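A single protein chain has been omitted; all remaining protein chains appear in their positions.
In this document, chain identifiers A and B correspond to the written order of the chains, with residue numbering beginning at 1 in each.
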Amino acid sequence: MFTAIKKGRLLTGLVAVGAVVALAGCASGDPLDTSSTSGGDAAEGGAIVIGSQAYYSNEIIAEIYAQALEANDIEVERQFNIGQRDAYLPALESGEVQLFPEYTGNLLQYYDPETTAKTSDDVYSALAGALPEGLEVLDQAPATDQDSYNVTKEFSESNGVTSLSDLASVTTPLTLGGNSELQTRPYGPEGLLATYGVTVGFTPIEDSGGPLTLQALKDNQVQLVNIYSADPNIAAAGLVTLEDPEGLFLASNVVPLINTDAATPEVSDVINKVSAALTAEDLVELNSQSQNDQESADTIAKNWLEKVALF
Amino acid sequence: MNWVSSNLDLVWELTLAHIALSVPPIVVGFLLSVPIGWIANRFRLTRGTILVVLGLLYTIPSLPLFIFMPLILGTPLLSSLNVSVALTIYAVALMVRTAADGLASVDKDVLQAASAMGYSGWQRFWRVELPLSGPVLLAGLRVVSASTVSLATIGSVVGVTSLGYLFINGFQRNIPAEVVSGIVAVLLIAVVFDLLLVLLGRVTLPWSRRERTGSPRSARQRTALLAGGVS
Partner (left out) sequence: MNLLLDGIAWILDPANQTGPSGWFARLGEQLAYTFGAVAIAALIAVPLGYLVGHTGRGRDIAVSLSGGFRALPSLGVLILLGLGLGIGFKAPLLTFVVLAVPPILAGAYAGFEAVDRRTIDAARAVGMTESQVIRKVEVPLGLPLLIGGLRSAVLQVVATATLAAYVSGGALGAFIFAGVATRDYAQTLGASILVTTLALVLEGIFALLQKLVVPRGVVAKELKDVRARSSRTRAVMGTPIREGK
């Protein structure tokens, strides 16, 4: 048995292990660390780091920002698919990420949960005041992507419901479906009760108003669902978005959030042009291309920029 | 399947990121486990404690561990290091017992013979214990490899790029083909890693092949099965 254990063999083994370690070192140093090392320099003329949420529609807007800047010879770096605001907002403040597509209403509520602003303009100006040092917003786009409550067409017709205020007269029990954070948001079940006198149960579904939420609505497991207003499924599935006369929801326009150091006149100019051109219908269409035509964010962004012919 | 053909670049890119994310925990986990396993065996009193405590780390659910890693380590929230360290913890949790069992499986008579031949403790470890426990260690390493490659997908939930992106993105966009390609890519990486490890075993442990044909129910294979259960 001992004869088999030659020094050479063992050495080969150690070299092999060493090679794997070295390889691993190279690999981990390569695609993943780039963002963290370049963060600080970017303000002084390096690439501008653009982030996006782990939400397909947000990624498309981020890709539009990226391609628009590239078309104007500004170097960019993509750090997409960052999950939560908790993760990316500190990264934006530190300059690790510098430009990020955001939504005025949701962002304002993050910084100021008690806010009373409702309309698009009020929210936008309140947001400017609520942002921490080092962050600012550029112009907001006409496009909105805000929370909205939807019911099926059948439900709307059989109960005569077209507005949230109509829900109070519905006698069958109602269950609301949406991401789990909705349960504690001011416009969640408590807000419905306080503003419209409507009592609802709650089922958390973690797909941000995606296919499962839709399925649950169709199967009548929930009767009321929170779907973002720019979701093409609202139209495709023939849902009825309930009106909100009392202003339960904040308006939430697409808005570029930027680290002050990165907000050079050139960058701001390009991004503001993009925002001015991005309409609500456009955003629904972009989302539809992603969901129904299964196009990549890259292609969708390129097509849109060609269509609007800004640069 | 339309989605797959037009997104091969993306899948490939994510595959590379996934490999970069999972290889360091596998290697580091292995390199940490062998000495820890040795120490556990060395002192009989510590054996139970070390093995049980480390093994229990595997019961921590992965998602919260990824989330709390920056708070524990003080690393930036977006750093892939958070996921790498967490995966290393799981790798050690899986590997330590196998390492200790592997080292303990070396026949005591053989060790005594080695000492009698004048080997120092250090020499005996490198030339006798480590090579002879090689097959068991390799079996454990294969389990760690498969488990790490699979777990790395959860990193996407906390924003660290891996093939898990395809699960979450495909979920939101309702594209099952995207989710399936993510699963297939993960399995392929696991299979390739496994083959590489088997190859590594053939090169470094040439005698173990002969043993295999001789006794199909060797300790090595059984350890593989049992360790497999633990994952």
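Keep this in mind: a contact is a pair of C-beta atoms (placed from the backbone, for glycine too) under 8 Å apart; a residue touches a chain by one contact, two chains touch by 3 or more.
Remember, it's a predicted structure, so these values are computed and weren't measured experimentally.
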Contact partner of the left-out chain, one of A:72, A:183 or A:292: A:183
Of B:89, B:114, B:128 or B:143, the residue in touch with the unshown chain: B:143
Which of A:130, A:212 or A:280 contacts the chain that the document leaves out: A:212
Candidate in contact with the missing chain, chosen from B:4, B:36, B:183 or B:200: B:183
Touch with the omitted chain, as defined above, among B:34, B:91, B:154 or B:205: B:154
Positions on subunit A where the hidden chain makes contact: 84, 86, 177, 179-181, 183-184, 203-207, 211-212, 215-216, 219, 221
Hidden partner chain, residues of subunit B it touches: 48, 51-52, 55-56, 58-65, 67-68, 71, 97, 101, 104-108, 136, 142-143, 146-147, 149-151, 153-154, 157, 163-164, 166-168, 170-171, 174, 176, 179-180, 182-183, 186-187, 189-191, 194, 215, 217-219, 222-226, 228-231
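Just so it is clear, only the chains that are shown with their structure count from here on.
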Gap in Å, rounded to a whole number, between the CA centres of subunit B and subunit A: 35
Touching residues on subunit A, where the partner in the complex is subunit B: 1-2, 4-5, 9-10, 12-13, 16-17, 20-21, 23-25, 27-28, 30-33, 35-36, 54-56, 79, 81-84, 86-88, 90-91, 94, 96-97, 207-208, 210-212, 290-291, 294-296
Footprint of subunit A on subunit B - complex, ascending: 2-3, 6-7, 10, 16-17, 19-21, 23-24, 27, 31, 76-80, 84, 110, 126-128, 131-132, 156-161, 165, 168-169, 171-175, 200, 203-207
